[in-house]
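Have a look at the structure below, then the notes.
Missing here: one protein chain of the complex. Every other protein chain is in place.
Chain lettering (A, B and C) follows the sequence in which the chains are written, and residue indices restart at 1 in each chain.
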Amino acid sequence: MGKHTIKVTVNGDAHESEVESRLLLVHFLRENLRLTGTHIGCDTTHCGACTVLLDGVPVKSCTVLAVQADGREVMTVEGLEKDGKLDPVQEGFYQEHGLQCGYCTPGMMMTSCALLKSNPDPTEADIRRAISGNLCRCTGYVNIVKSVQHAAAAARTRQQDARAGR
Amino acid sequence: MIPASFDYHSPKTLSEAIDLLGRYPDEAKVLSGGQSLLPLLKLRLGSAGHLVDIGRIPGLEYIREEGGYLKIGGRTRESALEASDLVRAKYPILADTAAVIADPLVRNMATVGGNLAHGDPANDHPATMLALGAGVVATGPKGERTIPIDEFFTGLFTTALSPDEILTEIRIPAPPARSGGAYMKLERKVGDFATAAAAAQVTLGGGGQIERAGIGLTNAGPTPVRATAAEQFLKGKKGDAAAIAEASRLAAQAASPSPDRRGAVEYKKEMARVLTARALAKAIARAQGA
Amino acid sequence: MATPRTSPEVGGMGHSIKRKEDPRFLRGKGNYVDDIQLPGMLHMDIVRSPFAHAKIVKIDPSKALKVPGVLAVITGETLKQYNLHWMPTLMSDTQMVLPVEKVMYQAQEVAAVIATDRYAAADGVEAVEVEYDPLPVVVDPFKALEPGAPVLRTDKPGKTDNRIFHWEVGDRQATERALAASDVVVKQDIYLPRIHVASIETCGCVADFDRVRGKLTVYMTTQAPHAIRTVIALVAGHVGLSEEKIRVVSPDIGGGFGGKVPVYPGYVIAIAASVVIGKPVKWVEDRMENLQADSFARDYHMTARLGAKKDGTMTALEIKTIADHGYADAAANPSKFPAGLFSICTGSYGFPNAFAEVDGVYTNKPPGGIAYRCSFRVTEAVHAIERMTDVLAQELKMDPADLRMKNFIPPEKFPYKSVLGWEYDSGNYPAALKKAMDIVGYADLRREQAAKRKRGELMGIGISSFTEIVGAGPSKQFDILGIKMFDSCELRVHPTGKATARFGTKSQGQGHETTYAQIIAEELGIPAAHVEVEEGDTDTAPYGLGTYASRSTPTAGAAGAIAARKVREKAKKIAAHLLEVSEDDLVWEVGKFSVKGAPQKSKTIQDIAFAAYTNHPQGMEAGLEAVDYYDPPNLTFPFGSYICVVDIDRGTGEVKVRRFVAVDDCGNIINPMIVDGQIHGGLTMGLAPALFEEITYDESGNIQGGSFMDYLLPTAMETPKWETDKTTTPSPHHPFGAKGVGESATVGAPPAIANAVVDALSHLGVRHIDIPITPEKVWNILKEKGVAE
Partner (left out) sequence: MALEITKTFTIDSPKADVWKFLTDPERVARCLPGAAITQKVDEKNYLGTITVKVGPVSASYKGKVRFETVDEASGTAEIVASGQDVKGKGGAEMRLKSLVVERSPGQTEVTATSVVNITGILAQLARGMILVLSDQIFQKFTEAMRKEVRKEGQ
């Protein structure tokens, strides 16, 4: 019942699809576009495994309809790496062992990216607060906090380098 | 977890949205942030034949002071409220509230209007709006009307909105000088509904006595609770420990919570008292600093 | 751990090399079960019972079959045709795949809907009409044991009660006598509630039966793919599924923690559906199904008595337990251990007398009794002894640290034979506790506490000095359904000196691809970067019992080292041939053999590998590979001392963990970075049941805590910043002295937290609080004691 044609830009690529009204954004990404990096963990808006950026803002894609994303930009974990270079957040998680099973990781990283955009130099408390809608069962969060701090430092360095024309 | 089928509408104007609501009187539901509605549909606890998404109607997201009121557009997201300098500076009670609703990601979608219109006594804004003496602007086929917040919550999950009305604005009287407010919430973890929570807004007179007090309680009954006896008691009192203690005792008497995994009735009532006391103390301190 | 023997480039033991699995996870390129998409794949969704105990009067699929996209509805009657409606549990009990007569718990599988997509399947589930006739519900295991209680397992001929098993260990009479002769005996009821591992990925599978080849491939969230393959062959052999035609693939797994060891009905139904329909069938649980129907952990009602002399010397321990297993004993213990390794309950202390008994009971709850990130029933045992130690300290007015120091098994007594039959391989308990006390500043904290008490503020300090028992296990005692609990490695060194190593275990986040490579690197000097580790595919990996109970490093890790040593033995022969010397004249140093006294004459492992395929000695088999099935001579006994500091809000009863210091000893460490990560995670899964998580049932058998709304996983806000440190006491019998670490912290943390909260209230006469210690529980005590705000 109720099909809609939607145009969504995902990781910079424009997609046009016909979808059912009730199709959840997370299923649109995972099944229609086969971008399976975004995971499903709880269905009730508690775990954040499905976090993606919708127009740059992190949201839980299991609680957003695909039709709501019509005309908007979505970024998923698959869009983080640019020109073969990991995003500072990915690099931070790698260096600081911010992931174990990897299941919450994409959502955790998307939230972290958004945090660093609005707050390039977050305190530990800022980070803990920002990721409090993302559950991790493996890491105990200590190394995730370090990963985001690592990413913040790396992003600052990259910016300085860019400014210095390096 | 997958919702049953429904049809989706994305009107571009308010009148189009209101028409749709009128066209499907028993079946249509307003989709604002969707953070309460979509989980209900996914759990298949509720159903809706038609969702009317008000997200594409321009002009429903704003926070501004105008004509002696703080006006918040119905579709204003919680995260916007949380980040607003105006709110932080002048309406700290609202900043307190926005910061403890669900979790940061949910707040990026959830809206202030939705939080009220859902009519859930466990939601956080109702108590705050009761304390602030807000008005709710409903827009329907006959135009706008303002519903005083005291008349807004009519029952469990039910409000004074008619099925073809949309909550378009919340109006909060701009607080006079020497006003302050606070919202204190006890939750089992981030993302949980309140075990108990209290909103307090006070205005102090020149001599430091309390001229006006507004107190609202979350999850303290089938509808959001306004602790009127406590408010009355505080009028003219100095905001000292004894007055706060008595007012919070009176506030707890107004609570009739249901037992659940968050706690038994006695605990919840006592938490209403403790949190009212803490919210009042903070509100008074803020008022003194204002 | 001493300085690493290998260079950072080789990355052997002791190097915190970055994880080899991370690049794919960081890019969203992991391959979890729900990511698998096969051509023509169908979706399965399950109709579940809203009743905890009810006769099934009728299942009417007609409306469901009219839902567009729905192809079939499978019921117990369907499976009964193939005699697949019941299946064995790992504990030799039986459980239903789909019911024919009655349901035994809320959320039990009743029927399965097969459809072309998951949306249609969900619609189909809602359209299946089931008529139930409710039966009396038994949720309380004590009531279940009363005479006249409804007998739940009416399927078992001659069963007249709800008892599953009685198990005991130790000398009952001697313990009773010793308790009677003790100066002081403390007694306490301790309940460890029902909890759920709640890995962020739920369980699921894609079953793909190829009719032409007669081959079944099942991609499955399983921690033990080989054992599962054998179980499938045993259960479904009679319908033509033969073990060599079954391939179980465990892809990337989003956390296991014990919850992905059992065989769930959903797997079996999906397999049956694929075999019958001839198309791939995917089934993935949602979160509520996961919490409500998958195996639970704990649910141990313990009563402990601890005897001591006036000076604090412990003399005897007795623990009696009622274990609520739900409607079937579906624990995943070694078969001869119905109560797992609960007999580790004498802990870190030198008891001369001890006795423990456990009675398993049926109730109308989901089946289980699995671990929650711990070795079999070890958390229960450790909680009991560590709580009782504090209860005794309080009774004797002794400092709990002093009491522990007094009773620790002394370092010189290892290997130590415990009164309940274990041989502790190694330990240095005083060193770990002393280190933790130094880091946390124990004496200062006690002074701070005293000052605060005078002001009416509540803070507490809790200690837990736990001993774990992991690495099951020696084949003389340990098997699952008869299969001995060895584990395995098959190592191949390729001509260019790179290696592929396959193991019988399966990582779920522990980082095996990295740590196993480091073991091979350590033993052979082949850089870890050039060792490819594979697990989880039964068509390629050697048989093993899987990853749980912290057994991977103690068993498969050991197999890896031994296989590498076998390769080294052969390499030595080849090196002798190449260098034209006798084997006795060769010495091994990292990555090469050289001639004694002539170190310039040497052959690297890479040279030797090449020669193994190009220039091997005549009469010797070509190639350089080895297989090892490692049968551990003993279990390993990791230990540690944790100290937790809490502050209590007198108004709300909230407990805030201010500090938590964890000193762990897991023997020699492969990768310190990964070990720290394991401990951080384990601590958080110790915090969770201590303060937040619990599943309960109301009198009608309605589950409470069946979604993340009420099953409270801690976020970064509730979780403290863990402080970790180590002592190193290598295992004397493990090939490289390691012990296993994934679960120590989950075992050790809850009593430290509970002890801290009780300590904060001990001056008010509080002696025990059952976990989870919720704000309401604390507040009720504060109110009763007249100190609530």
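In the analysis below, a residue touches a chain if its C-beta (ideal position, glycine included) is under 8 Å from a C-beta of that chain, and two chains touch if they have at least 3 such contacts.
Note that the structure is predicted; figures quoted are calculated from it, not measured.
Novice: Checking the contacts here: which visible chains does the omitted one touch?
Specialist: Over the full assembly, the chain not pictured touches B, C.
Novice: Looking at the whole complex, which of C:76, C:706 or C:751 touches the chain that is not displayed?
Specialist: C:706
Novice: Just name the one of C:9, C:101 or C:129 that touches the chain not displayed here.
Specialist: Only one listed residue reaches the unshown chain, and that is C:129.
Novice: Tell me where the left-out chain touches chain B, residue by residue.
Specialist: Chain B touches the chain not shown through residues 29, 37, 40, 43-48, 118-120, 155-158, 222, 257-261.
Novice: Can you name the residues of chain C that touch the chain not displayed here?
Specialist: Output for chain C: 47, 50-52, 106, 125-126, 128-132, 134, 698-704, 706-707, 709-710.
Basically, only the chains that are shown with their structure count from here on.
Novice: Determine the shape of the graph in which chains are vertices and touching pairs are edges (line, ring, star, complete, other).
Specialist: Topology of touching chains reads as complete, every chain touching all others.
Novice: Measure off the straight-line distance from the CA centroid of chain A to the CA centroid of chain C, and report it in whole Å.
Specialist: Distance between chain centres: 30 Å.
Novice: Which whole number of Å gives the spacing of the CA centres of chain A and chain B?
Specialist: That pair's centroid distance is 30 Å.
Novice: Per the centroid of Cα atoms for each chain, what is the distance between chain B and chain C, given in Å?
Specialist: From the centre of chain B to the centre of chain C is 44 Å.
Novice: Which parts of chain B, given as residue numbers and ranges, touch two or more other chains?
Specialist: 1-2, 4-5, 103, 190-191
Novice: Got the chain A residues that touch at least 2 other chains?
Specialist: Touching at least two other chains: 20, 22, 43-44, 46, 129, 132-134.
Novice: Give every residue of chain B touching chain C within the complex, in rising order.
Specialist: Residues of chain B touching chain C: 1-2, 4-5, 44, 103, 186, 188-192, 195, 261-264, 267, 270-271, 274-275, 277-278.
Novice: Using the touch rule from the top, collect the residues of chain B that touch chain A in their complex.
Specialist: 1-8, 10, 31, 34-35, 38-39, 41-43, 51, 53, 55, 79, 102-106, 108-109, 190-191
Novice: In their shared complex, at which residues does chain A touch chain B?
Specialist: 1-2, 4, 20-22, 24, 43-46, 48, 51, 57-60, 62-65, 67-68, 70, 111, 129-130, 132-134
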